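First the structure, in the form of structure tokens, and then the observations on it.
One chain of protein is taken out of this complex; the other chains stay put.
Going in written order, the chains are labelled A, B, C and D, and every chain counts its residues from 1.
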Amino acid sequence: MSVLSIAGHVLLVSGGFILFTSGLGILRMPDVWNRLHAGTKATTLGSILFLAGIGCLQPVWIPKLFLIVLFIILTNPVSGHALARAVHMRPEEKPDNLLEDDLAETGYEGGKEQ
Amino acid sequence: MTETLMTAIVLTLGGMMVAAGIAVLFVRDLLSAIIITGFVSLSASVMFLLMDAPDVAITEASIGAVLATMIFLWGRGKIGDDG
Amino acid sequence: MIRTLAGLVIVLILGAVAAAVIPEMQMREELQGVGYSYASRGMDETGSSNLVTAVIVAYRGLDTLGEVVVLFCASTAVVLMLTLYPIGVKASEPSRIVAFTAKVLPAPIMLFGVYFIAHSHLSPGGGFPGGTVIASTFLLVMLGSSSVPDRNGRLPAIESLAGLSFGLLGFWGIMTAGQFLNNAFLGTGTPGSIISGGLIPLISIAIGAKVASEFSGVFKAFRNSGGEA
Amino acid sequence: MSNTFTSILFGLLGGGLLLAFIRLLKGQHGTDRAVALDTATLISTNLLVFIAFLEGRSMLIDVAMVYSVLSFLGVLAIARYLDGGLR
Partner (left out) sequence: MSTAFYWSIAGTAAGLILVGLWGVLTRKHVLRIALAFTVADTGANLLLVWSGYLPGRTAPVIDGSIPASEITSAVVDPLPQAMVLTSIVIGVAVAALFVVVGVLASRRTGSADVRRMKELRW
């Protein structure tokens, strides 16, 4: 086994493990804000590691894999941001120990849900 | 060996799809039903790729994920949950 | 409740019928009939590496033309009804990050769509998926702005031109080779290179433009119907 | 690529997908389900790439490319709807 192959296997297993952890976090975390952490950050890291592992095992595919990674890096934080903003629309989800709420102070209010 | 794995993946996906199909009918909120329908379309796309139909998988992903979801969201915004 | 149970009984009866019928469809080992002839002759006759595109555009091109007409009727009905009976609620402003994304990302995504259309004879993809990908970029633009009605545009012109060019390309086949949508008269080229497949790339472009403009028209009608009230 | 390794990876990805799906069924509100859908689409993007890798044909990656882009659009549409920006 070459160095590249070993690196690929390690990256694949770590990426798969992090993706599994994100699924576990989605299921087990207590409220929506915590689930957002698991659902957006962990999946981004896990996807990058997993696709890098595939790239180590199949070096010919690297351009397409790089495109996928680029799109995930560009798009996943945006969808996480939009989801967090949507969660902020629900006042009953506001945690008890909240010290500061900058978004509420800006006077932002989207449409209320019908 | 790979066949066994593929069978396991297909059984997992198929069970999830049928369970999601039943959940679409019985979930309270219409918005949740729309989201679950999007999940059915996306897993159908994985299933199409498993059946060696990449063209169909691309079409199902683009249409089921975006266009159908968007149309149903628009309709729910106009009607609401009542009735 | 009684409704649910009655429906369940009907569905269970149908399920029993399906369980009796579906195992009769034996698992095949070899291609047979039409599928065999498409697979064996498709690449030589049409010059397209992607056999699915060859079937859609060349062998079953007339059916695809009819299917595009059905799509045109459905989208026209949607747009017409929404124009006649506008129904609307106001929308909110997007956040700054979403607005910026809606400015930056449409161009690469549209490039994806163009890639799928232009490589329809080489790789998975084709006119229908490419067109929907392009239409979804308009959706992204719509998501990144508050809904302001916009009544003018050239979408109908693009739609009509695409449909017209589909028909004209078919009639070109009649004039030169005596067959509707015959695609071999342009020369099939070497399969696998970008200029190959005769008429297939051109017809894919027509289908892609038509699908993209139709779905964009539907989205635009959705957006415009939410302006007043 | 040994068989045990492949089955471990399939187990990790499929297990993550299954857990996210359980949250998709259980979630009390639409936002919970939207977050679960986001996670499920990203896990299945990786699953698509892995299936393409096992088949060994590079053109199957196109499916994963378009899937990653468009699932983002679907989740963004749902989030904007919950936000009130899409009426």
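Some notes on this structure:
We adopt the following convention: contacts are C-beta pairs under 8 Å (C-beta built on N, C-alpha and C of every residue); 3 or more make two chains touch, one makes a residue touch a chain.
All of these numbers come straight from a predicted model, not from anything done at the bench.
Looking at the complete complex, one finds that the omitted chain is in touch with B, C, D. Contact with the chain not shown here comes from a single listed residue; of C:126, C:144, C:163 or C:198, that residue is C:126. Across the interface with the omitted chain, chain D contributes residues 55-57, 59-60. Mapped onto chain B, the interface with the missing chain covers residues 3-4, 6-7, 10-11, 13-14, 17-18, 21-22, 24-25, 30, 33-34, 37, 40-41, 44, 47-48, 50-56, 59-60, 63-64, 67-68, 71-72, 74-76, 78-83.
Within the complete assembly, residues 3-4, 6-8, 10-11, 14-15, 18-19, 22-23, 25, 27-31, 34-36, 38-40, 42-43, 49-52, 54-56, 60, 63-64, 67, 70-71, 74-75, 77-78, 81-82, 85, 87, 123-124, 126, 128, 132, 191-192, 211, 218 of chain C touch the chain that is not shown.
Basically, only the chains that are shown with their structure count from here on.
With centres taken as mean Cα positions, chain D sits 11 Å from chain B. Chain C and chain D have centres, each the mean of its CA atoms, that are 24 Å apart. Multi-chain contact residues, meaning those touching two or more other chains, occur in chain B at positions 54, 57-58, 62, 66, 70, 74, 77. Chain contacts: chain D has residues 17-18, 29, 34, 59-60, 62-63, 65-66, 69-70, 73, 76-78, 80, 82-87 touching two or more partner chains. Residues of chain B touching chain C in their complex: 53-55, 57-59, 62-63, 66-67, 70-71, 74, 77-78. Looking at the complex, you find that chain D touches chain B at residues 3, 6-7, 10, 14, 17-18, 21, 24-25, 27, 29-30, 33-34, 37, 40-41, 44, 47-48, 51-52, 54, 59-60, 62-63, 66-67, 70-71, 73-74, 77-78, 81-82, 86-87.
For chain C in complex with chain D, the touching residues are 88-94, 98, 109, 112, 116, 123-125, 129, 133, 136, 139-140, 143, 146-147, 226.
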